[in-house]
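One chain of protein is taken out of this complex; the other chains stay put.
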Amino acid sequence: MRALWHLIRRDLTLVLRSGTDAGAALAFFVVTVTLFPFGIGPEPEILGRVAAGLIWVSALLATLLSMERLFQADYEDGTLDQLLLAGVSAEAIAMAKIAAHWLVTGLPLLIVAPVMAALIQLPAGAYGVMIASLALGTPVLSLIGGIGAALILGARRGGALLALLVLPLFVPPLIFAVGAIDAAALGLSPRPNLLFLAGLLAAALPLAPVAAAAAIRQVLD
Amino acid sequence: MHRFANPARFMRLSARLLPWLAGATALLLAVGLYLALIASPPDYQQGQAVRIMYVHVPSAWLSMAVYGAMALASIAYLVWKHPLAGLFTKAVAPVGAGFTALCLVTGSLWGEPMWGTWWVWDARLTSVLILFFLYLGYIALVGAFDDAERGLRVGAVLVLVGTVNLPIIKFSVDWWNTLHQPASVGRLDGPTMDTAMLIPLLVMALAFTLLFAVLALVRTRAELTWRKVEVLRLFQAAGE
Partner (left out) sequence: MTILSAEKIACQRAGRLVFRDVSLRLDAGGAIVVVGRNGAGKSSLLRLLAGLLKPLMGSVRTEPSPDDQRRMFGYVGHHDAVKPTLTALENLVFWAGLADRREARARAELALEAFDISQLADLPGRILSAGQKRRLSLGRLLVAPARIWLLDEPSVALDREGVRRLEGEIGRHQASGGGVVVATHQDLTIAGAETLDLEAHRPGQRTAGG
């Protein structure tokens, strides 16, 4: 547990020192959302109708973009070996990396998303639910993405491979999150969707680090 | 199970089994296709298009069954380190992907006359499409490592992750589908099915299963042989 905090703190320092990496995912999110009106057209009704989906698909792609090198640097420079020899479990390593990833990409998305939602005319009643869905959903994206990042460790053509592996697994959180926002926009209760989303988080929180750790161990074997 | 995990024994047993299996497959496929395409009656609602079902439904079953087999083999490979289990998983993945693609294509062909469109985001079709992506992901991942063993092991982890996720994906897609009230009305499986249709369907399902068994054996044998060639090459390089 202490090792976990120690690792998270180091990862945060590393990301903050190389500031551009941390900003890249956020910038990607902002640019992607901005591009959609050019593809769909500026009519507020049409944009408002698809706003929830746009926000979420963009968030999902931004997560994916920043995920590829999650374990790669530590793997290449020998840090992973040293951590394991220091008695840190592969699960703790995975959990720490995923937590740090969420703190530097998921959390900023929560803050920027309302601004972007305003740009694409998200219906007024849906903002709270959108933030709730991101708060519950982006950790799930980071957790699932962490499995993918561990699987592609040491593989050729990492990025495209990661997208192929992870995007199908992103379908459930996407469905429940957008379902919740749409329900709120229509004046219905977003509760069941949000509960499913919370359920996904509760399941992914213990399971994803275990799966990612299993993949990390295969690499060392 | 350990008895069959011995590669040499597997090669011997499968060589003896293959001709019989292949013969039975050819026979059943011929009978099944005759029953499905010629002998069975057209549907009173769907007309001749119903014949697509005799290929579509068995391939849908197989697309899931093959993934199930891969999941079991992956457990055997990761937990008991059976060398054959990893090779088997790698060998059958393209077969499973093939059945899944067949299921999607026939579904689309059936949808055109029935729904008036090639693709509908029907809950089942969507789930099968995602299953197809899982197959593709596995195939791409296993092939992406210089060390073949490592590809097999990482692939096995992915198959298990997919296995845990499949029911969740299925559920979420069903949920999403009812939410969006799809335009599709026609369902493939009526509540009752005439025996004149059920028998050809079951024969075809059995034929497809046997076909899978034949392909699985042939491909696993090929993987094993390939492995042997590589080892021989290494010994040659070592100058032994």
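General remarks:
Which chain is which? They are A and B, in the order written, and residues in each are numbered from 1.
FYI, a contact is a pair of C-beta atoms (placed from the backbone, for glycine too) under 8 Å apart; a residue touches a chain by one contact, two chains touch by 3 or more.
The shown structure was predicted, so the numbers you read here are calculated from the model rather than taken from an experiment.
Contact with the chain not shown here comes from a single listed residue; of A:I8, A:I40, A:V88 or A:L201, that residue is A:V88.
When the missing chain is restored to the complex, the residue among B:E112, B:D194 or B:E230 that touches it is B:E230. Interface residues of chain A with the unshown chain, by the touch rule above, are 2-3, 6-7, 10, 13-14, 17-18, 76-79, 81-88, 220-221.
By definition in this document, only the chains that are shown with their structure count from here on.
Distance between chain centres (mean CA atoms), chain A to chain B: 31 Å.
Across the complex, chain A meets chain B through its residues 147, 151-152, 154-157, 161, 164-165, 167-169, 171-172, 175-176, 179, 182, 196, 200, 203, 207, 211, 214-215, 218-219, 221.
Note for the complex: chain B touches chain A at residues 78, 130, 133-134, 136-137, 140-141, 144-146, 150, 153-154, 157-158, 160-162, 164-165, 168-169, 171-173, 175-176, 179.
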